[in-house]
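Just dropping this structure here.
For this depiction, one protein chain was excluded, whereas all remaining protein chains were kept in their positions.
So that you can tell them apart, the chains are marked A, B and C in the order they are listed, and the count of residues begins at 1 in each.
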Amino acid sequence: MAVTAKPTLDADKLRADFPIFDQSFHGKPLAFLDSAASSQKPRQMLEAMTRFYETSYANVHRGVYQLAERATEALEAAREKSCRLINAPEAREVIFTRNATESLNLVAYAWGLTNLGPGDVVLVTELEHHSNFVPWQYIAGRTGASFRMLPLDAGGELRLDELEAVVGRGTAKVVATNLVSNSLGTVNDVARLAAWAHERGAIMVCDAAQAVPHKRVDVLALGCDFLAFSGHKLCGPSGIGVLWGRAELLEAMEPFLLGGHMIKKVRLEETTWGDLPHKFEAGTAPMAEAVGLGAAIDYLGEIGFEAIEQHEHELVEYALGRFSELPSVTLYGPPADRRAGIVSFNVDGVHPHDVAQILDLEGVAIRAGHHCCQPLMTKLGVAATNRASFYLYTVPEEIDRLVEGVRKAKKLLG
Amino acid sequence: MAVTAKPTLDADKLRADFPIFDQSFHGKPLAFLDSAASSQKPRQMLEAMTRFYETSYANVHRGVYQLAERATEALEAAREKSCRLINAPEAREVIFTRNATESLNLVAYAWGLTNLGPGDVVLVTELEHHSNFVPWQYIAGRTGASFRMLPLDAGGELRLDELEAVVGRGTAKVVATNLVSNSLGTVNDVARLAAWAHERGAIMVCDAAQAVPHKRVDVLALGCDFLAFSGHKLCGPSGIGVLWGRAELLEAMEPFLLGGHMIKKVRLEETTWGDLPHKFEAGTAPMAEAVGLGAAIDYLGEIGFEAIEQHEHELVEYALGRFSELPSVTLYGPPADRRAGIVSFNVDGVHPHDVAQILDLEGVAIRAGHHCCQPLMTKLGVAATNRASFYLYTVPEEIDRLVEGVRKAKKLLG
Amino acid sequence: MADRYAGLVSGFDDLYRENILDHYKNPRNHGRIEPAGASAEGMNPLCGDEVTITVAFDEDGETIGDVRFEGRGCAISQASTSMLTELVKGRRAAEVLAFDKDELLDEVGIPLTPVRLKCAILGLHTLKVALGRATGAETDADEDIDVR
Partner (left out) sequence: MADRYAGLVSGFDDLYRENILDHYKNPRNHGRIEPAGASAEGMNPLCGDEVTITVAFDEDGETIGDVRFEGRGCAISQASTSMLTELVKGRRAAEVLAFDKDELLDEVGIPLTPVRLKCAILGLHTLKVALGRATGAETDADEDIDVR
C-alpha cells in the first residue's frame, strides 16, 4: 500500500460495522467497488429499522394511539435530519419519495406539465444520468418545449461557455444537472449554473444522488431550487428518496401523486391539497425506510462528511496513479482534484463485461455498462466502461486488487 | 370469551411471531386493532430483510458480479411470489411501486393522460379510499373527462343498479373500485363490475389494498384489468406496493416514472422504453422491501388465506354481536357474511377521538377519523368514525377489551 | 421513545381530569353573540372538530367584554375552548393576539400528543383569527385548521 497521506477516517475499523464484509467470495474477501450504484449498510442502520418495526410500528399521522404517535415522531425526526443534512431552511420542504428518480420525476411532472410549453427550453447536460434526462425529455415532448443538452469538453467537464449558444433564442425554463457525475465523478459547478438559470428566469434542478453521500451539500450555497438524492447510496435502505424544493415553488405547484394523506378535503366536485410536505406524500410513507435513512445520516454525520470526502479523494488519487502504470488502460474524466471517488476506464481489447467478470472471480465487485448515461457513452464513443467507485469503507488494498485483476484480464483476453 | 366456532388458525400461537406484542402499553398488553391502516410484522419477515442486507445486497440488474446477481435473483423471486399470490398469468405483469397509492396513480397517469378526453366518463364509487378517487378526479380534470361516483345504499353496499343511470350517455372509459372497503369492510362484487365495464369498453381498476392481505385474490376470476395493493398491510415492510396489469394494456401504455433501468436506448432525439416490467420501474428498486414482501407472502401462505379469512370472519361476527349489546353504539356497513374484518362505529355523544384515546389508555389501538374516505363520511353524515380492524394475530379477548373500553368512554363522556 | 410516552399519559385520571370533564359537560360561555364585534368558525378537517366563537367588545373597542362559543367535537377541543373563554374575558384584543398557547395548555393541564394538541388549540386559533380580522392584525396560519 502506497498511500502516505494520513486518512482522516479509519476505513479498516469502519468496515467492521458492515456485515457484508463478513463473507468471502470465491474464497477471497469482498472488495466492493460499486458504491456509486448502491452502498453497503452498517449494522447501526439495520438495527434502527428492526427496532422501529419491533417497538414503534404503526401507520403514521392522525392515529390517536401511542404507537401511531411514536411512528409519526420517528418519521418526522428523519425529516428533520434530512433537512439539516443539506442545510435546507425548513423541514416541510423535505419530501420523501421512493428514490432520487422519483424525486426528479415529481419535479418534471408537477412543475413541468403546468409550466412548460412551446418556445420554452429545458436544458440538461450530456453528463446526466437517465433519471435527470429522460423525465425532462418526456415532459418537454408532452408540453411542446424544446429539449437540449449542454455538451461536455474532452476532459468530461461541462462546456459552460456554450450555455448561451445552446439555449439560443428560446426561453430557458429549466436547467437540470447533477452535482457529481456517476460515470466520470466530475464535480459540476452547480452554483454557477444556478446563477445563470436564475438570471434567465429558469429553475435549477440539482441531481445530488452522487454528492450527498460523499460530501457536505448545502442547498443554499448551491442556490438551486430543487435537489434530489436517494437513501440507498448513503448507507440507508432501499425504498426511500428525498426531494428538497424551495417552499414557495412547492406551494405554487400542482401535486404529483394523489391519494391518502395529501389532501385537506375531498368532495366529488373538488379536492383541496394538504400543506407541505404532505401535499406531495400520497399514501403510506416509507416509514421504516425514513427511520433507516435517519440512522444512516447520524452514522455518516459522526464520521464526518469532510473526512469521507478527504478519504475518497485520497483513494481516487491513488487509483489514478496506479492505473497510469497500465498503458492498456484508458481513463475517462477530470483530474483527481475535480472529481469524486469514481474511476471509469476501459482496457484495450477487453470488453468491460469480461473485465468485471474476471475481477468478480477475484472478489472485486465493479460495474461494467453504460451506467445509465447513454448520451455520455455516445460522446465517449464506447458502448460501456468499467467503473470502480469508493466509499468510506474502501481501503487502498482493494485498489491494488483492482489493478492486479485488470492486469490479469488484459493478459488473458487482451 | 364467547366464540365457540373452532378457529382454523391459532392466533394466540401466531402472536409469538410478532415482536411488537412483547411490550406493554400503559401496563397493559397491546390490543392492536388497526391492521387495516397497517399490519404488524412477523420476525420471519424482518429477518429476511436483514439477511438480505447482510449477505446479498447490491444494486440489482446488469451487475456482472455475484452480489448483484444474488440481489437480482432475490428481487425477481419476490416478483414471482407476488405473481402467484394473485394468480397473475405472468411475472412481467407485476410492477413494484412504493405503495398501493402509487400503483393507482401509475394507471391514472400513464393510461389516463393518453386515453381520456371530453365525453369520456371515469366512474369511481362513493366507497373509495382517496387513493382510488383523487388520482382519477385529477386526471379526469386534466383531460376533460367527466368524473362520477356510483352511490351506496343505506347498508353501505354499491348501488349496481344505478350503473347505467350514472354513466348516462357518456362513454365509460374507467371503472375504479375497491374489492374490500377499508371503512366499512364491504366486499364488493368486482367480477360483476368488471363484466359491466368490459361490455361498455371500459377498463376495470381494482384497489385490492384491503383484500389481498386477508383472502385469496385471483385476478383472472375477478376479471379486472389492473389490481393494486401494498406490502405493509400484509405483514410486509413499508416502502413497497404492487401493481398488476394485463400485459397487452401495460405494453400499449406510455411509461410513468422515467429514468434509470426503464429504457432501452436513450438519445437526445428519442428514447425507447424497456420491456415489462422494467418499463414501469424507474430508478433503484425497493429491493429489500421486495425481499420482505416475498417473505411475508410465504409467511401468510403457510398459514393459509382461507384460514385467515375464516378467522377474521369469526372475529367480525363476534364483534358485531358484542356491539349489539351496546345501545349507544351505531354500527356502519353490511352484515358479517358480506364484510371483511373491519368494524366502523360511533358512540352516541362521544367523539371518535375521545373513544380512541380512552381505548389507547386501555392498551387498545383503534383508528378514529375519516379513514381517507371523506365522500363516504359525507354520505354517512359524520365527520369521523371509530374503526377496529382485525388480522391473523387478533384474538377475541381483544374485542372484549374493545367493548369494555367503549363502555367506559360512554360512561365517562357520553 | 417508549419511556417518554409511558410517563405521558398514564390513565384516565391524567387525560380526562375532572376539570376537563367538567368543562366538557358544562361548557362556560356557551352560545353566540349577535351581532358580534368579532367572529370566526374554526374547523379541523381531519377529525371534524368545530367551534364558532363570537366576541363583544367593551366601549373602548378593544377589551373583550363578552365571548361565547358553540361547537361540536372531542372533549379536549370543547373543554379547552370553554377554558379559553374564561381566560380571555376582560383582556384586550392585542393581548389575546399575543397570547401564548402554553398559557392555555397549562390551564388544560394534561400532556398532549401532537394529534390532540391540534384539538386543544382549535379554539385559541379560531379566536385569534376572529380578533385579527376585527382589528386588522396579522395572525399566523395553522396548516391543519381551517377558519372561515
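Observations on the model:
Going forward, a residue touches a chain if its C-beta (ideal position, glycine included) is under 8 Å from a C-beta of that chain, and two chains touch if they have at least 3 such contacts.
Bear in mind the structure is a predicted one, so any value in this text is a computation, not a measurement.
Touched by the hidden chain within the whole complex are the displayed chains A, B. Across B:G63, B:G185 or B:P286, the residue that sits in touch with the chain not pictured is B:G63.
The residue from B:A74, B:A140, B:C235 or B:I399 that touches the chain not shown here is B:A74.
Of the candidate positions A:P19, A:G112, A:P135 or A:G369, contact with the unshown chain belongs to A:G369.
In the full complex, the hidden chain is touched by chain A at residues 23, 26, 351-354, 357-358, 360-361, 368-370, 382-384, 408, 412-413. Seen from chain B, the chain kept out of the figure touches residues 55-56, 62-64, 66, 69-70, 72-74, 264-265, 274-275.
The rule we apply is simple: only the chains that are shown with their structure count from here on.
For this pair, chain A with chain B, the centres built from the Cα atoms lie 31 Å apart.
Averaged C-alpha coordinates put the centre of chain B at 37 Å from the centre of chain C.
Chain A and chain C have Cα centroids lying 46 Å from one another. Residue numbers of chain B whose C-beta contacts span two or more other chains: 23, 353, 357, 360, 368-369. Multi-chain contact residues, meaning those touching two or more other chains, occur in chain C at positions 2, 9, 46-47, 116.
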